[in-house]
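Quick one: this structure, given as structure tokens, is what I'll be asking you about.
Excluded from the complex is one protein chain; the other protein chains are retained at their positions.
Up next, chain A:
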Amino acid sequence: MAGQQLARRRLVVTFWASLGVALFVGVLAGVLGDVGRVRPEFAVYALVAVALGVVAAMVLAFWLCVRWWRVADEAAREAHKWSWYWGGTAGLALAAVPFILLHTMPRIAEVLLPVGMSTPQAVVFGMALLGGFQLVGYGLFWAGWWLARR
């Protein structure tokens, strides 16, 4: 019991330390990105550095998730597994609506997407939309799971 509490406290400390590291990596990536814009000859190095920074941040986040999962109690795990499956699937299904609309009626993009959006911006917007739908679905189903068990 005390071991689990100590593990949770360590996790909180590690979480804040990781946020600090992520902030540092983010600032570094931003600086390198600007270097790439100002000095095009360094653009490739800046691109690689930013990509590595993002990968490092993701690995860190995943490692934190694993540590958190080990100290989470079984009901909390069940709530997350249930929300991941049902919330994520429902979000994905809802995200299919704009996807199918844009795929079958490309001209609708002129109405739905902000004016002057470039192709790369539209791709990023689409990815964010997909992730957003899943995240909202996840959150709603997670809250619903706990509300149903109050």
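By definition in this document, a contact is a pair of C-beta atoms (placed from the backbone, for glycine too) under 8 Å apart; a residue touches a chain by one contact, two chains touch by 3 or more; residues count from 1.
Quick note on the criterion: contacts and distances are computed from a predicted model.
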{"item": "Record-based protein name (UniProt) of the chain missing from this complex, from \"Amino acid ABC transporter permease\", \"Transcriptional regulator\", \"Iron complex transport system ATP-binding protein\" or \"Succinate--CoA ligase [ADP-forming] subunit beta\"", "value": "\"Transcriptional regulator\""}
{"item": "Given A:35, A:76 or A:92, the one touching the chain that is not displayed", "value": "A:76"}
{"item": "Touch residues of chain A, complete complex, unshown partner", "value": "1, 4, 73-76, 78, 146, 148-150"}
